[in-house]
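Here the complex is missing a single protein chain, while all its other protein chains stay put.
Each chain gets a letter, A, B, C, D and E, in the order it is written, and its residues are counted from 1.
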C-alpha cells in the first residue's frame, strides 16, 4: 500500500515565504538561478572490485553506482540479449528518514525510472551482450547506493548509473570444452557498448515556479516534481511526474523545455568525468 | 501462531435472540428455512485471458475463480500426473476485516479445504495432464479471489473453483525439435477431464440449531461450522469442522445428512451454468 | 540491526552479591567449583527417522540435534566435497524469552559458531561425501533444536551436534542408468567419516571471576562470555567472545587454558555416549 | 513478460489499427458503480478487455496509528493484479511494478481528494486488476475516481486516465497490450479536467517535443470524455459506451 | 511428500495390518508431563514412532497488546515440525499445512479452556513434532491437553485425539504414515468426552455415510481410553501403555 507520507516540518512557513520571494526575483538561496543545477562532481572507478563504478555528487547529495557483471541465462522472449537490472538502496546512513529494510516505494520508483530511462532508448546495446545466443548472456547489475540525501536523488542516481556503465569493462572469460563459461574477473576486457548517453533533469514545482535540481529543503516545500529523461540529441526518452500534487499542461510542457537546456550541464560533467576516467 | 480472533460485535445480543426465535420457527431473517442455501448465481468465462474462469455469488458473497495453465515438471513421486494448486486471496476490497498481505490462516484453510475436496476424490483426472510423462506436465493453478464477503466463503469458493475448472480449456501447444513445449494461449484446445463434480455444504451451529449457508451475520453468532464436501452421488468426499466450539457426535452426523440434501441446490446451479457457459 | 537487549532483572542485585561471595570462595550455588561443567547427559539415536540424532543435557538445558542427509549438487568452488549446513532454532517452548519466527541474531550466531568449530578443523571429512565428484554429493543438515534453556546453549548444542554426527549413517542408494541417485532412507549404511571430535567450552566473566558452563542465572549477571572450541588434542580450533562487555588480554588467555581442562569432562561424556549408542 | 513483435505492422494502409480503431479512438468502455456490498464505495471499469475493480473504505481509523496525520486524512492506495489477469499467471506477492504503480495512482488521486476534512483518518483505495490488456494503471485511476465518488468522499473534481502511445510512428489513443509492447512509446496520463490539472504523467519510450504535445492533447481530450461518462454513471449508476 | 504405494496390501488375510495390529488397535502409547523446566506446563506424547512435545506458557501478557481481549484470555497455538522429524528434511519456515493445523488445533482446545477466567492475557501452546509417523495433529492435541493441565489451566475436560482411516476398505484406528498415504481416507478426530463434544473433525478422502459413523465411533472409543490415560498420567506423571 502506498500511503500519504508524513511531511517533516523541516522548512517552516516563514522559510517557504523567503524562498518564494527569492524565486520571484529569479534567484535561489544558494545563489543559483531557477534553471541551473548545483555543482556536479562525478568520479569513476571508485570501486576497483566492481566491473564499473562511479560516484556522483550534486551539491551535498552523494550517490554511488556499482556495475557487477556475471554470466547467466537470457529471458525466454529475448534469447539473444543480455539482461540489465537496476536496483536502488536508500541505506540508512544517508538520511534520518531512511530505515533499514527492503526498498520502499521511493527506492523502487527511483530504480524503475532509471531503468526505463536506460532501457527505452536502448542506452546499452543488450544484443552485444550475448555470449552464446539463447543460452549464455552477460547479466548487468547496476546497484545505486544513496550515501547522502540533500535532494534530487533521481538526477544524481542517473548520472552515477550512466558514468558507471561507461566505466564498466566486461570480464575476460574462457569457454570450457564442457561448454561452461569460466569468468576471470581479475582481467578486465572490452567496455560495454553504450549507444546513447542519457541524463534525467528533475524540475520541482513550488507554487507557480519551476526550479531545476531542487535541494532537500526545496523538495520539502515543493508541490510536485517532474523527472525528464533526455539524451544527447535532446530527445525526450522518458518522464515521470512524482509527488502528491498535479501540474498543468503548460507546466509540464515548459518543464520539458527547461530539461533540454539544463541537461547540457549534466552532459558536460558526465563527458568530462568519462574522458578523464 | 493461530490466535483467538477478535469477534466484532456486529450482531448484538438482542439481535442474536431475534435470530434464534426465528430459527425456533424454522425460519430465517431472509425468508429461508434452515436447510436451504441462498440464491446461487454462477457465470463462467468471465475472464477471457484465463484458461478457465467463473464468478459465483451466494447472496451478496462474491468469489471469482481463475484457472491458469502452464507447462512444468511433475513431482518426483507422481511423474505421470499434472499438478493442481489451489490458492486463495482475501483481497481487502471484499471486507473491512481483510488486510493486504500474504494469506492468513483463514485463506490458507479455505484453499486447502477446496484443494482436498477436489484432490481426494480425483475430481480432475491428473493423469490426463501428462504431456511427456516424467518430464513435462500441465500445471493447473486455481486462484480464488474473494470480492465481497457476506458469509460462507467455503461454498462460494468451491462453486467458483468447480465451475472454472469445468470452463477451462487446455491451451494448444507444439513440441519443438529441441523437445521444448511452445504453448499458444490464444488457441483454446480440449476441456479438462473432470471425473467428479464436487460441492461443499457449510452448516453453522447456532446454539442447538444447524443452519445451511450462513450469512456473515449468522457466522458472527455461530458457535462452529462444519464444511462437508459432497459429490454428485452424494458420497462424502471431505469434511472440516471450523470455529472455536465443539459439536456433538449427533450434530456432526446430522450435518452430514443435511449436506447431502442441500448439495442438490448447488449442483443444480452449477450444472445449469455449465450447460449455458 | 543488532540492538542492545533488554536484560530481565531475573537476578536482583542482592542475588548477584550472593553469587559473587560464593565465587570468592571458589564455589557456586549448585555446588560446583568455578571450572567444572554441570552434569552432562548425552543420548544418541533419539529420532529414528533422522540419519543421526542426539539429545544433550547440561543441567536443565536440553538441546536436540538431528542430522538429515540428502543428495545434492556441490558448490562450484568445492566440486569434490559434500555440503555441511548447521541451522539452529530457538523454539518458543524452550524459554519465555523465545518467540516464534525466523532465527534471531542469537540463533544465527550459535549456528555459525558451531558450524565454524566443525568446519575449520575439518571435523567431518567432506571429501568423503562425494558420490560423483562435481555432480552429486551428500548434503548434511545439522539442525539444532533448543528445547529447554537454562544457560550455555553453545556447549550443549555443540555436544548434541557432535554426537548426532557420530551417530549418523549415510543412507543406502542406487545409481540408476539415467544417472539419477535413488536414496533408500530405510536402509542405513556407512557412518560418516569424522576426523576430529570437537567440543566448545563456554566461560563467563562475572566481575573478576571466570566460570565454566554458566547457568541462565549466571549468564544474566555475567559481563561477557567466551566460547572456546577445542579438539581432543586440546588444540584451539575456534573462539568467540560474546556479550556486551570487554575482556582483558589476560582473561582471554586464562579462559583458553581453563577451556582445555574443562573439555575433558565433555569429551568423556561424549565418548561414553558414542560407545554406548 | 511481454513479447516484442518485431516487424509487426500496427497501422494498416488505411491508417487503422490492428483492431480496426482510428488513431484517436477509445476501445469500448463500460462503467458501473456500487458493485460491492461491503465497501463504502466501489466501481467496475472496463475498457476493451481491461477490467479493473476499485473499492473505497473510509474515512476510517487506520490500523497503524502512527500513519495518522493531524491535519488531514491519509490516502492509502493498493494497485494489485489478480493472478489470472495476465497471460502468464502473476504471482500474488506484490511486484516492484505494483509497488510503483500504487504510488503513482495515489499521487494521481491526492490532488482531488479533500483530505483536510477528515484529519486523523485513512481513506483506503483498493484497485484490483481482474484482466489486463493495456492501460491498467489509468483504468485504475478511473475506477478509483468513481469508487471515491460512490463512497461520498468530497473531491475537487473527478479524475480519469488513459494511455496514449506511439505505434508505427503514429500517436494513438488508448493503447492495448499488443500496441504497448510493440510500440515506440507509452504515455499514461490522468487528469482532473474540472480543476485543470494533470495528476498522473509518465512517458516510457522516445518522443519528440511535438509528438509529446500531440499525445498530451489527445489524452486530455479523451479524459474529458471519460470524466463526462463518470458523471453520467454516477447519476445513473451504469454507463456503457460501445466503442466510438 | 508422501509416496503412494500402488498395489500394496495393507490388510492381510487374517485381517491384520502391515504392522500386525488389529483394525481397532492403537499403537504403543507413552505420556509424560513436566518434561521441561522453563515452561509452565509441558508434556511428551508418543504413539508408535510419532513423538510430539507440547509446552504451555501463561496466562501471561501477550507481546502484541492489540491481540488482547477484554473478556477472556486469547489462546495462541503453534504447531511446528522439527526439520529432522520427517523423511525428507522439513524447511523450518512455517508451511501452509502448519498454518492450517495451528488453527485446527487451537479450535480443538478452545472448547475446553476456561478462558474467561483470565481476561487480557494470552495462553500460549507450542506443539513441536519431533518425529512424524502419522497422526501428528491429533497427537498434538493430546500433548497440548496434558501440557495445559500440567500448567494448571482450568479446563472443562481433557481432550485427546486420534486419526481413524480407511485402508483396503476397512475402517482402522490410529493410521500411521504408510496407511495415511496409501489408504482411502483419513479422519483425524479429537474430543472432550467429559463434556460430550467433538472438537476437531476433518475428513480427507471418501467415505459412505455408514463408514463415517463407524469411523467416528471407533475414534471416540479410543479417545475415551486416551483421556483416561491422561488422567492417570496427571496423577502419576508418567504412563506407558505398550500397545493394546
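What we mean here is this: a residue touches a chain if its C-beta (ideal position, glycine included) is under 8 Å from a C-beta of that chain, and two chains touch if they have at least 3 such contacts.
From a predicted model like this one, the values you see are computed outputs, not experimental measurements.
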Counting the whole assembly, list the visible chains that the omitted chain makes contact with.
A, C
Given that one chain is not shown, which residue among C:95, C:240 or C:263 touches it?
C:240
Out of C:70, C:109 or C:172, which residue would touch the omitted chain in the full complex?
C:109
Residue list for chain C contacting the dropped chain reads 1-4, 6, 75-78, 105-106, 108-109, 111-112, 116, 120-121, 224, 226, 235-249, 252-253, 256-257, 260
Residues on chain A facing the left-out chain by the touch rule are 47-50, 53, 60, 62, 64, 66-68, 70, 87, 89, 91-96, 99-100, 102, 141, 143, 145, 147-150, 185
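Simple rule for what comes next: only the chains that are shown with their structure count from here on.
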What's the overlap between the neighbours of chain A and those of chain B?
D
Using each chain's Cα centroid, which is most distant from the centroid of chain E?
A
What whole-Å value do you get for the distance between chain C and chain E if each is reduced to the mean of its CA atoms?
31
In whole angstrom, the CA-centroid distance of chain A from chain D equals 27
Where in chain D do residues touch two or more of the other chains?
78, 124
Would you give the residues of chain B that are in contact with at least 2 other chains, written as numbers and ranges?
1, 100
Based on the touch definition given at the start, go ahead and assign the chain network to line, ring, star, complete or other.
line
Which pairs of chains touch each other?
A-D, B-D, B-E, C-E
